[in-house]
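Only one protein chain is missing; all other protein chains are in place.
As written, the chains take the letters A, B and C, and residue 1 is the first residue of each chain.
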Amino acid sequence: MASKEGQQHPIGIYLWIWGLLFVLSAFSYAVDWYQLQGMLRWSLILIFMMLKAGFICAIFMHMVWERLALIYAILLPCIAILFLMVFMISESGYTLWTRMVYFMVGM
Amino acid sequence: MFVAIMLTLVTVGSILFHFFSPWWWTEVASNWGNIDDTIILTFWVTGSVFVAICLFSAYCVWKFRYQKNRRADYEPENPKLEWWLTILTALGVAALLAPGLVVWNQYVTVPKDAYEIEVMAQQWYFSYRLPGEDNKLGTSDIMNITDDNPFGINPNDPNGQDDVLIDGDDIHLLIDRPTKVLLRSIDVLHNFYVPQFRAKMDMVPGSVTYYWFTPTRTGYFEILCAEYCGTGHYAMRGWVSVDEQEDYQAWLQEQETFEEMMARNNDNKEIEIVAK
Amino acid sequence: MKKKESIFKLLTQKPWDPDQAKLDDLHEGQTLNLSKGKLGLRFIMTVSTIFFCLFIVTYADRMVYPDWQRMHEPFLLWFNTLTLIITSIVFISAQFESKKKNFELVKKRFLLIGILSFIFLFGQLLVWKQMIDLGYFVSTNPANAYFYLFTTLHGLHLLGGLIYLNMTIKKVWVPQEVVIKKVQHSVELCAIYWHFLLVVWVVLFLLMLLS
Partner (left out) sequence: MVPDNLDEAVNKSNSVPDLEVKPQDLYHANSFITRWIFCQDAKVIGIQYSLTAIAIGLVAMVLSWMMRLQLGFPETFSFLGPAEYYQFVTMHGMIMVIYLLTALFLGGFGNFLIPLMVGARDMVFPYVNMISFWIYFLAVLILVASFFVPGGPTGAGWTLYPPQAITQGTPGSGWGIVLMLISLSVFVVGFTMGGLNYVITILQARTRGMTLMRMPLTVWGIFTATVLALFAFPALIVSCIMMTLDSLLGTSFFMPTMVELGEKLEYGGGSPILFQHLFWFFGHPEVYIVALPAFGIVSDLISVHARKNIFGYRMMVWAIVFIGALSFIVWAHHMYVSGMNPWFGFFFATTTLIIAVPTAIKVYNWVLTLWRGNIRLTLPMLFALAFIVTFVNGGITGLFLGNVIVDVPLSDTYFVVAHFHMVMGIAPVLVVFGAIYHWFPLITGRYLHEGMGQFHFWVSFLGSYAIYFPMHYLGFIGVPRRYYEMYNSEFIPTSAEGLNQFITIAALTVGFAQIVFLYNIIVSSKFGKLAGKNPWQACSLEWQTPDVPPGHGNFGKELPVVYRWAYDFSVPGAKEDFIPQNVAPNEVPEAKAEQT
């Protein structure tokens, strides 16, 4: 129960988050790079954007330091479900594609 | 003392078993020898960590066994050591992962010139379809399946007419020809697995899956269904024969195409009607 | 001792450190400044949210395939939604009264809420009947299947809430005997849960409308 500080946080965390932001941006570009199309493309781009926005709000605007534990309890499962969502959407796109190609249209 | 010895014995026994037991994988018969190489690499990296950890504990158990007058150290943590171990482990993991991903990339990227064949599964056997002269497989649909058309090939698709059908017999493959297998199931999940080829993939109803390989050795290999598919799962086997060019052609000549099969079915029907 | 503290900081404490120990000794053993009931409710809501979210994930997946047909949308659903909204409003007023310690009024509000909730459930059943009469069965189309599924699960959650509502009504039944804090607490929990159910319903309803 360190009682000294209010909003002082180790620089390290900021650096971490910076790193994360870079990684996320890299992911967004990767989406472009691999020329992913359709639903997958947009959902991925949107999700990376939202994550970035979330991080920025959370860390740089000091939102996070409030009620952290509660936020974690809500945030973590949401992120997990978000992952599931992304993968499921692209999965159904993939399945649909195989159905189209092999059962309806032909190569 | 006893415990330390037993721990050591278990470790040494495991190593000896690994090197001297007669049980090891079959000789590879496809281009996926590099999968074997990644496994060997994994063995060396992880095996040495396993041995190190076990022997270290055995040593500790012996060296620091209980003595009334000794005190254990009081050492809550040692961040430096922990960081080093973390980094080393991360390096170890990377060493395993990187080559693994490279090979996986090869596995899912099919060469352009690969010859496509289709394997169709149902409870509890495999059937096969080859593309025929136009080198194209026709589309198929489960709704088309009838007694006459067990593959459910789309009768209106021109690509499908010359497809070669192999129902209830062995499949033959040409040696050294990159082959892409398209996998399809009409009832439940199955899997197309030949231990010597190292490759496998599930067959999913309502979807088509694939993998590719190049057979590199002639021979007669057993196909196993490696995804649980009901009571007959264990009996769902097939055979694949990898042939040289001549044998392969000879075999191929004998097979029936979709067109021929439909014609034969019609003939049979007419005969039946006449007989009536 | 309620001090600001991030979870990172918390997890980097060295509990063996004598300086840290002096601080720790003063800790009174509660992590969050919330009542247990409320925390419990939050957890239940989180779990339910995950539960419904997962359904929505499968919904999004299933929707993609071509055999999906838009659902027939009975008008009655709008009415039911309205009922639910009214219930929430009544709850707000009940909470208001309970803060003012007018437990007689709280009691009346709660009875009203009970009735409204049953009307809602009944309305949902009517919708089912309409759908069935029109020939939309569970297995007719995945969209219908999801409709029946969502309404059932939402209804079950509501029924669960009614049990707790019933317990709360008992607590306010004889207004002279209420233990003020306890009742206010219960009323609040009930209200949160009902608002939550409203939100869930609206999300599900919109989802079904828009796809």
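Keep this in mind: a residue touches a chain if its C-beta (ideal position, glycine included) is under 8 Å from a C-beta of that chain, and two chains touch if they have at least 3 such contacts.
Quantities reported herein were computed from a predicted structural model and do not represent experimental measurements.
For the omitted chain, the shown partners it touches in the full complex are A, B, C. Checked against the hidden chain, the listed residues B:Glu82, B:Glu133, B:Glu256 or B:Glu270 yield one contact partner: B:Glu82. Mapped onto chain C, the footprint of the missing chain covers residues 1-5, 10-19, 21, 24-40, 43-44, 46-47, 50-51, 54-55, 58, 61-62, 65-68, 99, 138-139, 142, 145, 149, 153, 181-182, 184-185, 188. Contact between chain B and the unshown chain involves residues 3, 6-7, 10-11, 14, 17, 21-26, 32, 35, 38-39, 42, 46-47, 49-50, 53-54, 56-57, 60-61, 64-67, 70-78, 81-82, 85-86, 89-90, 93, 96-97, 100-101, 103-105, 107-108, 122-124, 142-143, 145, 183, 186-189, 191, 193, 195-196, 198-207, 209, 221-222, 224-234. With the whole complex as reference, residues 1, 65-67, 69-70, 73, 76-77, 80, 83-84, 87-88, 90-92, 94-95 of chain A touch the missing chain.
We adopt the following convention: only the chains that are shown with their structure count from here on.
Look at where the CA atoms of chain B average out and do the same for chain C: the two points lie 48 Å apart. Averaging Cα coordinates per chain places chain A and chain C 27 Å apart.
With centres taken as mean Cα positions, chain B sits 33 Å from chain A.
Residues of chain C in contact with at least two other chains: none.
Of all residues in chain A, those that touch two or more other chains are 95, 99. Chain A meets chain B in the complex at residues 95, 98-99, 101-107. On chain B, the positions that touch chain A within their shared complex are 136-141, 157, 159, 182, 184, 206-209.
Residues 1, 3-9, 13, 23-24, 26-27, 31-32, 42-43, 46, 50, 53-54, 57-58, 60-62, 64-66 of chain C are the ones that touch chain A when the two sit in their complex.
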